[in-house]
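One chain of protein is taken out of this complex; the other chains stay put.
Order of writing sets the chain letters: A and B. Residues in each chain are counted from 1.
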Amino acid sequence: MSPATPRPATAAAAPAEASTAAPAALGVEGLTVGYAGAPVMADLTLEVPAGQIVALLGANGAGKTTLLRTVSGLLTPRSGRVVLDGEDLSAVSVEDRVRRGLAQVPEGRSVVAELSVEENLHLGALWKIPARRARRDAVEAMYDAFEPLSRRRRSLGHQLSGGERQMLSLARALIAEPRVLLLDEPSLGLAPRVVAQLLDTLRDTARRTGLTVLLAEQNVTSALSVADRGVVLGLGEIVADAPAADIAADPALRHAYLGF
Amino acid sequence: MTTPAQRRRAVLVRSAVCTLLAVGATFVLDSYANYQLATIAAIFCATAGLTLLVGLTGQLSLGHAVLMAAGGYGYALTAAPLADAGVEGVLRILGGLLGALLLAGAVGGLLGLAGARLRGPYLAGLTLALVIALPAISTQVPALGGAQGVGVPFEGVPDALGGVVSIEQWHAWVAVLVAALAVTPLALVRSGRSGLRMRAVHDDETAARLAGISPARVKTGAFVAGALAAGLGGGVLAVVTQNVSPGAYDLAFSLLLLVAVVVGGLGSIGGAAVGAVLVVLLPWLIDTAVAAVGLPSELEQRLSGNVAVLVFGALLIAVTVVWPGGLSHALGDRIRSLTTRFRPSRTVPQQLTER
């Protein structure tokens, strides 16, 4: 099961591994997604240019999670497509999208509760770095970047605090050096200081590596403080798409869709 | 939207009509067919309860055969002393059935307590162990008579009907009436508030608890209700076959009951009836066909029994994969789409009756 050997992928011919150098642009075109009869979004089109951090904002139920899950492949859209760096991902499985450089930190506590911090990190790096020594180096690099985790290596997922878990989820997603990162409400249930730290680390890493980030958040201020652009979703539609600063400064928009 | 009273009346009417039809049928069927009808009615008692248990509360019990056995033993252990005491006829039958209810209810209650606390595979495993232990239990408890089982006093045709009605027909009447008695309450439960509660618990236990429903009580209740019905079925089977022994209530039989409810349609009383017919008639049809083909006797021996099991296993798989609702749903949809075409603008579908 060595992930290093190239395998013929699904319909689209695939590169064996994503190159870590080139930042990638993410796009969705004409996306229509629904659950069992009820459409959540219709004909949605969105561009996340390479190397940018885009905040996806909106109230609960606006469709943020649905959008992210469709991009990562967990949901199949009724129509429309997801495009990564020019490649149509429609026929590509979840695992293969990850191998093309797409990473996601899903909503909620996504660390594997019964595995240790160390195991969680190794798990995230496995497909990219099959060789044990190189992988151990990558894990150590993550411990350097996320210092609190290095003190909790052997702790099991469910023994970590909320902030530590979110940090682990992020580290685990970053360890494979993705080109596009999707984050679903990383601030949920965390103290403001912890949120700020997390997002700062995220922004620094993204700037350094040219990572493209789509950040879904209900915590508008925090999100807009690290993002380049903001996209506001309301009932499955884009109601605003503008530089982050502009959105932060627009009271009408904030009242109508962001609740303050 | 129908009112609870309307739904209750619908169930009672349906029950009465089916009972009358069945009793009427006994006049045109030959004696073996009447025997089969009696068997089907007895099994229906068990499948009706099992389909509610599996279909509405999602609990898988592989031990429904044991509940029927409990009913059978309960009947035999009550009817025999009654016979010795000189009690005859319908009175003795009723007494025996009461015994069946008591024993089956007790066993069902215990199983229900376990079922309420255990998740799917664990309950299934426990009931599996129970079925396999039944022969041993029957040997260890002296009153149960070991492998030969307990004899059941012969219930002859009462003098009032003597000569008009054959013995098989009489047994078929008893079976059909008892089945009506056993299944109608289940149908009422299903279409009423308890049925809703069962479904609520199955769909989402936490939500149900928040709504004030106790999942443990509902699950145990479902078990006991099904056990009582199965017990009556076991009692009837005891009357029809005049014997209760562990060999008749083995794992294969339990699986047959499961096949009946899955193929007929989980959660549907009508489906339970269809399933009961299926598991009694299909093996008989297959055996007749195999015998008619006239194969060398060794091959015929290998086929007998096995072909029916093979077909049932395949049906179980096919229905679960292709038609999760079972036959009754597949047909029910067809019938419903026909009737709605002719019904004047009645909008809201009844969630509480079918399905």
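Things to note:
Here is the rule we go by: a contact is a pair of C-beta atoms (placed from the backbone, for glycine too) under 8 Å apart; a residue touches a chain by one contact, two chains touch by 3 or more.
The criterion applied here is as follows: contacts and distances are computed from a predicted model.
Missing chain, UniProt protein name, picked from "Branched-chain amino acid ABC transporter permease", "Cobalt uptake substrate-specific transmembrane region family protein", "Metallothionein" or "Hydantoinase B/oxoprolinase family protein": "Branched-chain amino acid ABC transporter permease". Although it is not drawn here, the omitted chain touches the following shown chains in the complete assembly: A, B. Among B:98, B:118, B:167 or B:188, the one in contact with the hidden chain is B:118.
Screening A:122, A:152 or A:203 for touch with the missing chain picks out A:122.
Although one chain is not drawn, the whole complex shows that of A:26, A:54, A:98 or A:149 it is A:98 that touches it.
For chain A, the list of residues touching the undisplayed chain reads 1, 3, 72, 74, 94-95, 98-99, 103-104, 106, 110-115, 119, 122-124, 126-128, 130, 172-173, 176. Residues 54, 58, 60, 62, 114, 116-122, 124-126, 128-130, 132-133, 135-137, 139-140, 205, 215-216, 219, 251, 255, 258-259, 262, 298, 301-303, 305-307, 309-310, 312-317, 320-321, 324 are the ones on chain B that touch the missing chain.
The working rule: only the chains that are shown with their structure count from here on.
Annotation: 53 Å between the Cα-based centres of chain A and chain B.
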